[in-house]
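These notes are about the structure you will find just below.
The complex appears here minus one protein chain, its other protein chains still in place.
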Amino acid sequence: MPLPITRTSPFELPSTPGASRDLAGASLALWFDDPERERQAAQRLALCDLSALPKAGYKGNGATAWLQTHQTPLPAETFESTRLTDGGIIVKVAADEYFLEAGPSGVDLPVPSNGEFPPDCFPVVREDASLVLCGARAAAVLLQVCGYDFSTATLDRVIYTRVAGVDSAVFPAAGYPHTHVKLWCDRSYAVSLWNSLVEICEEFEGPIIGAQALFTDLP
Amino acid sequence: MPHRLLKYGFSDHHPEPRMFRDVKHLKPEYDAVIIGGGGHGLAAAYYLGKDHGVSNVAVLEQGYLGGGGTGRNTAIVRSNYLTPEGARFYQASVELFQDLSRELDYNLFYSERGHFTLAHSPASLRTQRWRAEVNQHLGIDSQVVDPKFIQSQIPQIDLTCGGHQPPIHGALFHPPGAIARHDAVAWAYARGADRYGAEIHQQTAVTDIEVRDGAVIGVHTDRGYIKTRKVLSAVAGWTTHITKMVGLRTPLVIYPLQAMVTEPLKPWLNHIVVSASLHVYVSQSSRGELVAGASLDPYELISSRSTLDFAESMSGHLLDLFPCLPQVNVLRQWAGMCDMTPDFSPIMGLTPIEGFYLDSGWGTWGFKATPISGKTMAFTLANNRDHDLIEAFNLSRFERCQLVGEKGAASVGH
Amino acid sequence: MTSRLPPQPGEWINREQPLDFQFEGVSYQGFTGDVLSSALWANGVRVLGRSFKYHRPRGIYSLANHDANALVSVGSRTNLRADCLPLEANLQASAVNTLGSVSRDHLAIMDRFSRFLPVGFYYKAFHTPRRLFPFYENQMRKVAGLGRIDPQYREAATAKQYDFCDLLIVGAGPAGLSAAVDAGERGLRVILVDENPHPGGSFTWQWRRHAEALERCEQLLNRVHALDNIDLRVGTLAAGCYSDRWVALFDQQRMTKLRAAAVLVASGCFEQPAVFQNNDAPGIMLGSAAQRLVHRYAVQPFSQGVILGANRDAYRLASDLTTHGIDVTAICDLRPEGESSPAGTRVQELGIPIYRGYTIYQAETRRRGTQLTGVIACPLDRQGDTQPQAGLSLPCDGVAVSVGWAPDAGLLYQAGARFQYQSAVEQFVPHTLPPGLFAAGRVNGIFSWADQCIDGQRAARAAAIHLGHPDITEIPTLTHQGTPPSHPYPIFPHPEKHNFVDFDEDIHLADFKNAHQEGYDNIELVKRFTTVGMGPSQGKLSNMNAIRILARQNNATIDATGTTTSRPFQHPVPIGHLAGRRFHPLRRTPLDAWHRQAGAQMAHAGAWLRPEYYGAADERAQSILAEAEHVRQRVGLIDVSTLGKLQVTGPDAAEFLERIYTGRFQKQSTQRLRYGLACDETGTVLEDGVIARLAHDHFYVTATSGGSGSFYRELLRWRQLFQLDVQISNLTGQLAALNLAGPDSRDVLKELTCIDISGEAFPYLGVRVGTVAGVPATLMRVGFVGELGYEIHVPASSAVHVWEQLCETGRPFGLKPFGVETQRLLRLEKGHLIVGHDTDALTYPAEADLQWAIAQNKPFFVGSRSLEILQKRPLMRKLVGFRLKDTEDKPFPEECHLILDGETIVGRVTSIARDSTLKHPIGMAFVEPRLASPGSPLAIRTAPGTTVTGEVCSLPFYDPDNLRQQ
Partner (left out) sequence: MKILTCPLNGPRPIQEFHYGGEFRPPLDPAQLNDADWGQEVHHRHGEPGVKREWWYHTASGTWFIAERDNLQDRVIQTYLYTPERGND
């Protein structure tokens, strides 16, 4: 049974979505305009809000061991990531800390069966805003907002840097072309970052699109 | 046309003598050695001669006159300080400055423009009121003014800051706030000091200071050794270099402070405008250039290199205040070195080493103190006793955990 | 068009596209591709601007972006350089800084007075009597300055961008192009910039008639265009080179901040003026300017010209001009030996008279200096001194000066290069370059195009080696062969003082003599006193000659004389480009949109935006009081999401908190809150908040809105220093916090949660974890506003849901939102201080009456040792509450008004409220301890000469027994 909608995006999105899906108490826009046009835009340049994807953090000396018991494929090195089966991502953000973002298919985040974490593993609330900048011209947009040279970036490795003045985790993701990046940032700064990116994307004629164009295999 | 200029027109030869003697050799001994040929050191030499009759004085300058902080600041003079000890000290300086061109017979272009410290939040307006209240109580002309008044005085200002920044809620207005030709202050004091007998030695670097039994006995320079029992360090950004020679620890750390100047423009900005929250202070020089400075660089550095970050952020903030300026060209940027103290007040006077005197901790506020620091340090050297006006600024305040409250308002921003 | 030449090969103008434009109200025609100066010159206009000080007429001098006297205004834009201003259709330009017009400038009278206005004259007059100085200054300010700003001018922010490359090459002349090709063929990511609209550098003016050079230029350009990894950017100025090869590039659209792994500067040289009487007259220009006019714009520089030369370039110039039908009357060669190369022979063959060992002594003009009629040349003796008695008159309408060069070395200096004067070229050349920086071509002292090409390759290879490319054959360094391209002293005195060294600032030779006589005898003092090099062209045409003059005055070498420090920018750059699009990250709570819709007055609070209160801007006081009354009587809801929110976990969590905060936490019960006060190392109050223990090894901590960011950062640092097993997570942005407060709050909340929130089950200072409105929540019973209340912390994404549910459920209770100003009033009534508002940067706990929060006998916490020292001292001030007796009609006290005892300052108001729910004004103040006991009268100065009397009273004002919070 779907949960009632209790979670909202920090962003002001263009219009009522053409289609959406419920995701752990949030609504994920699948497209706004026309799915085909958005798919084309995603090749060229587009911005997509994925803040609805559920996220969680796990921290403490026992975090690694506990996550392993949940069959989560853990990255070995700090700042590296692995893919979850539902399209989600898990990133090792410190020696004793992981950040997990679920994919769009609604798979639950790992929680203890009895509700109690082991004494040395602490859940950390993660409510980061999450967005994707994609398309061939994404690199040009990034050059206006970030002093990091993404042409040298390693795929699937998170880069902590400053984007449009906002400290962000940037994730040049595999699965779609290299110029596609995912950004996570503190929710309180997210509107500022989003507005800056929207303004620049508009100048490059890049629209805001729904998630379907990114996750073509959405069930 | 002032008759003085006629003299130039009708003389066959330029009638001006050297501003100070070109002394070729260092003497083996001086009654006092002043390290640093900037405004402060030269002023101290001048007042040592004038007020105390001490004329056997050498001023040692590693570079050229006024080449340090004196020539690199944005030349603002004001006295609207927060603490009574600060306000009194700077007020005495302003009073000396006002008559200094006449006293030294050198036009220092001391130009009273009126000084606005803008407040972008109720919290910062509170602080301005604090300063205004202390100032008024001490007889210093300062008041809190509302945005309407600011706009009436500076029509080009955008009180909303383009919507990018917190809007202007008001300002501290200090009518006697002035600018002066900074290099000229050093030159005029040099000429004055020379006339009272002090020797000025440029391109003379101090390499060590000889201390015996806790007292200064001499100074090594790259041009030889000098015997002396009194040494004044007045070197701002190089203070930590000098204090190391005598093994003195201080809270001083050196930060660059950057500034920039635009191409000349016809006069449009009459006042001095400061916004602490936007990190801008700006005025228009008598040549027509906009001279703009910022806050300190973000990290310690004993260098006067420039950064692009500074030019970018300063330009952005200038446009926040004055949106009509985007096509005005920036000509040049530069930096000076500031010896910062933890309580935004100078470190002056006697030190644990007998005969070693500090005139330091000038941070970003040294130029305006030039006359009074010269005068009080001259007194202190001559009498081996801190002048009343600088007692609160002695180095010993730190070991007593008794800081000057000038920093008091700094954290009021939450 | 009187001076336009027939079409030239490679000219930059497009004759198919004529353009109409106006200068000083007169209409002219030019072509697309012209700059304003070339178009005007083509139309026979010779006076393009007026000089800064004496308002002398000036024409084209460099045509290379250094003509600082030909500045124009176009619409709202001003101080534009005519020599690089592209001509546009219907451009309407006028000269700056003239009174009347550029051709009849009334301020030209200043020139008559020049003898009364020697260098530094303004330091010597106008200051006595003091009262007259403002008048004089006002007059001086009016005549100084150049263009006028348009106060109405606005411009959309331009986008800035970052960029990256392996090798940046500055200058697309022979050396730069060769370097680019060499590096490009190795696969380096190359960016090649040139400030001109077309690449080619000196190929495009100096070597235009040299077939071999032209062919090489073609080849190089073809390779550059063919290689994908070479990004050629014309019209792009490298304006500054900063630490670690961070380079500011400017084009018409924007600034690009480029990080280059290596930088190769092939920027060439500035041709340098000769100093002789009236050397500024329109028609006198650099040889390179004449060639630029001819080859780039097909404009005849003059019809009959004299060349003043001191190098081979002068002879090539003579042949070049002659080929274009320009009558070269004579060459005056400063060198007694003249030119023996084929270039010299060719000139002889052309029959041009060559005066060896001659200089131009003075230029002759008519029509108030606007028209050149000829020059007087005179021989030089062995010492190089002029022999004016042997002068001869040479009629001409133009002079081309070709006596030497100075390196365009600004970027290299800025990047930390050191230079040495080399007498083989009579020029400064790079001596040591910092790692990653390379120089090639003329800036490196290499002077023929073929050698420049080789030098470019050499430098490109050195750069590639630096970048780690293996197996590269190095090319040996070249040295200049033949006579020096520059004359060591092309400077000639004249009794009438119009021989200018600095055109920007109207500084003539005698000024240097006078400055020297006054003791301004080193290069930095000379610069500051005379202002040489401080004008818009920043000394590009004057610094070298100034150094030569000073060296001679001091009888010192050029190296010993030194240079002034070169600083950004290379050419002036617009503030708008530097500022660019700005990012102003603001923090918003998840309820930001809700507040706006509800009519909140939003205000900046540090990085955050917060509602001050809800209601109209002109009903501030009423709205705040109404909100406060409502909280006291019923129930209110405030968004406190800006509070710092930290999670501290791990086995050593309690130990860690005890070291940070002044209180004790080891024995704190779970599900309980404690007040936390933190100081810095000097004992100053830094932060406060509540500390909730959720489990033995799990604390949840709140911190102030403004300070929490830096506090979190400091905690991370202490964590490392203490080496404790503790994790700290900053949840400030992850969680929202809502404070439901007022007598009815329990009744509202119980509808939405299954936690037992009865007073017995969940007492004051308790903390509970559960759900609110179906969302996971942490609830804390705090009493900041002094009423029964619950702080509800929920995930940020659920904040709107929970807030709306609370509003909905609270409707029957009349629940109203309230803002931060209301909260401030309520907390003042309750006697709670706000760190940073009621304390300052030097307040220690005892002063703020927070001694109770310091655990006694604790071995250590940050600041404990300093507090020990501070507490031995008598207390100097104390924070107290006060009420106002009767303000009558006097001005009402405001925060930061002073408290006086006679003439002595004894305190300061920190908080005040005129209207409170207590129905009388209340406040807090710092006062001297002797005034701190309840009942003490306080004289508050509210205006000069006016005091209002307050009375110290004990805190809190409201509900001292905490009955409201049961």
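Should a chain be cited, it is by its letter among A, B and C, assigned in written order, with residues numbered from 1 in that chain.
Here is the rule we go by: a contact is a pair of C-beta atoms (placed from the backbone, for glycine too) under 8 Å apart; a residue touches a chain by one contact, two chains touch by 3 or more.
All figures in this text were calculated on a predicted structure; none of them were measured in a lab.
Q: Could you tell me which of the visible chains the hidden chain touches?
A: A, B, C
Q: Touching the left-out chain: which of C:R104, C:R154 or C:R865?
A: In the full complex, the listed residue that touches the missing chain is C:R865.
Q: Check each of B:L252, B:V273, B:A294 or B:I372 against the chain that is not shown and name the one that touches it.
A: B:L252
Q: Which residue from A:A169, A:I200 or A:A213 sits in contact with the chain not drawn here?
A: A:A169
Q: Name every residue on subunit C in touch with the hidden partner chain.
A: 242-244, 246, 257, 259, 681-682, 713, 716-717, 720-721, 723, 730, 860, 864-866, 868-869, 872
Q: At which residues does subunit A meet the chain that is not included here?
A: 78-79, 93, 147-148, 159-162, 167-169
Q: Over the whole complex, note the residues of subunit B touching the chain we left out.
A: Touch with the absent chain occurs at residues 239-241, 243-244, 249-254, 298-303, 305, 307-309, 339, 342, 398-401.
The working rule: only the chains that are shown with their structure count from here on.
Q: When the C-alpha atoms of subunit A and subunit C are each averaged to a single point, how far apart are the two points in Å?
A: That gives a centre separation of 35 Å.
Q: Quick one: report the Å distance separating subunit B from subunit C, using the average Cα coordinate of each chain.
A: 22
Q: Enumerate the residues of subunit A that touch no fewer than two other chains.
A: Residues of subunit A touching two or more partner chains: there are none.
Q: Return the residues of subunit C touching two or more other chains; collapse runs of consecutive numbers into ranges.
A: Expected reply: 160, 257, 584.
Q: Using the touch rule from the top, collect the residues of subunit A that touch subunit C in their complex.
A: Against subunit C, the touching part of subunit A is residues 4-10, 12, 25-26, 51, 57, 59-61, 96-97, 119-120, 122, 124-128, 143-147, 149, 151-152, 164-166, 186-189, 191-193, 196, 200, 203.
Q: Looking at the complex, which residues from subunit C come into contact with subunit B?
A: On the subunit C side, the touching residues are 52, 76-79, 97, 113, 115-118, 121-128, 130, 133-134, 137, 140-142, 144-155, 160, 240, 242-243, 246, 248, 257, 414, 510, 513-514, 517-522, 524-525, 528-529, 536, 538, 565, 567-569, 572-580, 582, 584, 603-606, 682-683, 704-707, 834-837, 839-842, 866, 869-870, 873, 894-898, 900, 905, 908, 941, 944.
Q: Which bits of subunit B are touching subunit C when the two form their complex?
A: Per the touch definition, subunit B meets subunit C at residues 1-2, 4-6, 8-9, 14, 16-20, 22, 63-67, 71, 84, 98-99, 101-102, 105-112, 120-123, 126-127, 129-130, 133-134, 136-137, 155-156, 164-166, 181, 183-184, 187, 202-203, 262-268, 286-288, 305-308, 311-312, 314-316, 318-319, 323-334, 342-343, 401-403, 405, 407-414.
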